[in-house]
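The complex appears here minus one protein chain, its other protein chains still in place.
Presenting subunit A:
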Amino acid sequence: MTVSPFLLEMKGINKHFAGVPALESVNFTVSGGQIHGLLGANGAGKSTLMKILSGAYLPDDGTIKGNGRLFQWGSPADAKASGIHCVYQEVDAALVPQLTVAENVMLDRLAAPESNVWIKPNEMMAISEQILSRLGVEINVQQRVGDLSLAEKQMVLLARILAQDAKLIIFDEPTAPLSHSETEVFFRILHALKESGVACVFITHRLSEVLSHCDVVTVMRDGRNVYTCSTSDTDTDLIIEHMLGRTFTEEFPKVEAPIGDIILEVKDLRKGTKVRSVDLKVRSGEIVVVIGLVGAGKTETSRLITGADQIEAGKIRIHGKSISMKEPADAIKYGIVSVPEERRKEGIFIQDSVDHNLSLPSLSKLSNMGLISNKKEKSLGTRVVEQLGIKTTSGKQLVQHLSGGNQQKVAIGKWLESDASIFVFDEPTKGVDIGAKSDIFQIIGTLASQGKGILYFTCELSEGIGIGDRIAVMCDGEITKEFKRGEATPEKLLYYASGGGKVGYER
């Protein structure tokens, strides 16, 4: 296509959010005809960097140059005008389901101010068919996009980007929701794009995909570009080493607890594409940590186990008895309680007081002849506040005024005096400061020592190693590996969490 390949350079990019540095003098270069893999743990700054590249954020400092020409963008539209596009994971948000494939492919041309008032359906269909065939995919362009599969939608979105002379395309974890065969088709397209001179940035968690499909890999950590190398000169171990960097120094108070009989047993749990087959066992007094990267299906699994969503297939047993659940109330009846990931949306009632939050699941116990006893409610509140060390002025304080860590303690505390036997935590340390984190680990340890079973979903490797009696690694909706306490290292966990050890993967 172009004689000299397109070259994009980002130099000395800095970005702060509310005083916290998200990116520190990052350099990043990508050229046409190249697939550039971008790796990094959660919060390493990958997304921020790509949002700056696609015009969604403005950098505090630094320059972006395309073929030596300085780019200055105010919005994603400016970036698109320069040929830089982004394929986000949520392809649905970018397509109009009621329109046909052809109309979606040509959507940006239809929306352009200089476009013709009259739409020529035949021409539109012809052009979009031509673009799709360039990608090597066959989709009927008269079909409504709403009827397509997720992978097909992704291709329509790609075709739409190609309809506007793309020079650089950012793919944000495009393969996460795809099946195995769909992934193969995707990579065929990716290579076709590369051949046609497009620069591709490929964000992923899967190391194997990077090594087998990318030309160059960049690893980010803590807002910096720590490693850039041609994929032919590197291997998994080197990449993992750079992703992890320092050894972890956080402390994990671990309360020793005797481990008893199996309380919860999950067999071949399935739902949609996110939970493909999950087996788990939790014994009394045991902390089972499920580690997985973002998108591995952890939240979905936890919602199935706590009755928030309905399972499609599989069995859940409590004390050996098979149970079926329609809603969370059923799970709670069986003693399974949850501390959900989206604390403010799902775990607590921010407009309500601490006492009211804590008493909610136990209101029956706190009532005399149907009337809630203020005295009993208050004393329950005081007990839990003291026990968990919740920092609040009084039980009447509204939960929205508490810090993130204390809000999380409220979300846990409301279950303390219920008869729960299994506690399911989903990323409980998200948005919690270090001191409160350590408190939360302490609380979880205490619960285990009381004979409760703990199921702990997290993407933080160090937390898993720190508190888990057993660590199950989850990848693509399946448990791929289990470690006993002391066996796991961050390297091993990351290896299995990013798809290592699966068929077709070679070290």
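In this text, a residue touches a chain if its C-beta (ideal position, glycine included) is under 8 Å from a C-beta of that chain, and two chains touch if they have at least 3 such contacts; residues count from 1.
Heads up, the rule we're going with is that contacts and distances are computed from a predicted model.
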Item to check | Per UniProt, the name of the complex member that is left out, chosen from "Activator of HSP90 ATPase", "Actinorhodin polyketide putative beta-ketoacyl synthase 1", "Monosaccharide ABC transporter membrane protein, CUT2 family" or "histidine kinase" | outcome: "Monosaccharide ABC transporter membrane protein, CUT2 family"
Checklist entry - In the full complex, which of A:E241, A:D352, A:E417 or A:E482 touches the chain missing from this view? => result A:D352
Next on the checklist: Using the document's definition of touch, tell me which of A:P177, A:P340, A:G381 or A:G445 contacts the absent chain.
Outcome noted: A:P340
Checklist entry - Please identify, in ascending order, the residues of subunit A that touch the omitted chain? => result 306, 308, 327-329, 331-333, 337-338, 340, 345-349, 351-352, 356, 360-361, 363-364, 367, 370-372, 414
